[in-house]
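This part shows chain A:
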Amino acid sequence: MNETLNLLIGLAMGLNLLALGSSRLPSLIQAMSFQGMLLGLMPLIMEHEHLDWRLGLIALATIAGKGVVIPTLLRRAMRAANIDREIEPFIGFVPSLLLGAAGTIAAVALSQALPLLPEHAGLLLVPGAIASVLTGFVLLIGRAEAISQVCGYLILENGIYLFGLLLIRSTPLVVESGILLDVTVGVFVIGIIVDRIQRAFDSLDTRKLTALRE
Partner candidate 1 sequence: MSGPLLLLAFVALVTAILVGVRSSRWWLALTVTGAVAGLIASLTVLLGATDWEWRSELTLGGELIHLRLDGVSALFLALLSVVGGTGGVYAREYWSEQHYPASAPRGRAWWSALVLCMGLVLVSSNGLHFLIGWELFTVCAYFLITLDRRRREVRAAGWLYLAASHAGTVCLFAFFSTLAARTGSWELGPMREQAGLAPLFWLALTGFGVKAGVFPLHVWLPSAHASAPSHVSAILSGVAIKMGLYGIVRFSGWLPVPAAAGWVVIGLGATSALLGIAFALAQNDFKRLLAYCSVENVGVILIGVGAALLAEANGDAPWGRLALAGALLHVWNHGAFKALLFFSAGAVLHATGTREMSKLGGLWRTMPWTAGLFALGAVAVSGLPPLNGFVSEWLVYLGLFDAVTGRGPAAWAAMPAAIMLAMTGALAMASFAKAGAMIFLGAPRTKPAAHAHECGPGMRGPMLVLAGLCVLIGLSPVLFWPAVARAVASWRPAWAAAEAPAPLAMLGSVHVVLAVLMVAAAVWLWRKAHANSVRRGLTWDCGYARPTVRMQYTSASFAGIATGWFRWLLQPERTLRRPRGLFPTEAIRLERVPETVLEKLLGPVSVAVMQVSAAARRLQHGRLQSYVVYVVAGLMALGVLVLLGGAP
Partner candidate 2 sequence: MMLMLDLILRLVLWLLLAPLLPGVINRVKAWVAGRRGPPVLQLYYDLARLWQKGVVMSTLASPGFVAGPAVAWVALTGAALLMPLGPAGAAFSFRGDVLMLIYLLALARFCTAWAAMETGSAFEGMGAAREVSYAVLAEAAIITAVLSLSVQTGSVSLVSMLAPSAGAGAVLLAAGLFTVLLAENCRVPFDDPNTHLELTMIHEVMVLDHSGPPLAVILHGASMKLLLFAVLLVQAVLPMGDMSPLAATGALAGGVLAVMIGVGLIESLLARLAFRRVPLLLTTAFLLCLFALLVAWKGNRV
């Protein structure tokens, strides 16, 4: 089963690169949401011996949330602001691609430094997580459009979720669902704010959001 899992993680890492490289917002959102769905599947695969309803629940929630609801929200905002591409990012696409690649390599290297339990040793979870977090940061730092920054933030959270899978056995359901709830609500709130900003500034270009300064 490790192979399938690693395959999925690899896929997710590939999606990171796609997210970094694409100038069109729809494809960025696409990548992000697809990654979300993949993450939703992973717990099922990890725990396939003893599946039970709670795992199913979590997986379902994740897929629904990360894969469907949030992307639709973002698409709405995008249409409202009628933009569909990142005009001039702070970090260009090629550079961010390179950064992402470098990040992925660094992730693999870093993960060597951290000891793992035997049952996780073969998994790409840690490098995958680190890679996504880094990707998220690159997007947050490098993009000017609010939407792509939100995507970056979500990919960052995906990375953390990925890491959370290491603890899937130990963490009790309440905690996990709580965390999940918070994250989702968080994204909703972000969505709302994006919408408000869109109304207040009728644009989602964060270059316009620099009134508050010393």
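Here is the rule we use: a residue touches a chain if its C-beta (ideal position, glycine included) is under 8 Å from a C-beta of that chain, and two chains touch if they have at least 3 such contacts; residues count from 1.
Per the selection procedure, all candidates are chains of the complex that A comes from, given by their letters.
Please read all numbers here as calculations on a predicted model, not as lab measurements.
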Result, touching chain for chain A in the complex among 1 or 2: 1
Chain A residues within the candidate 1 interface of the complex: 90, 137, 140-144, 149, 206, 209-214
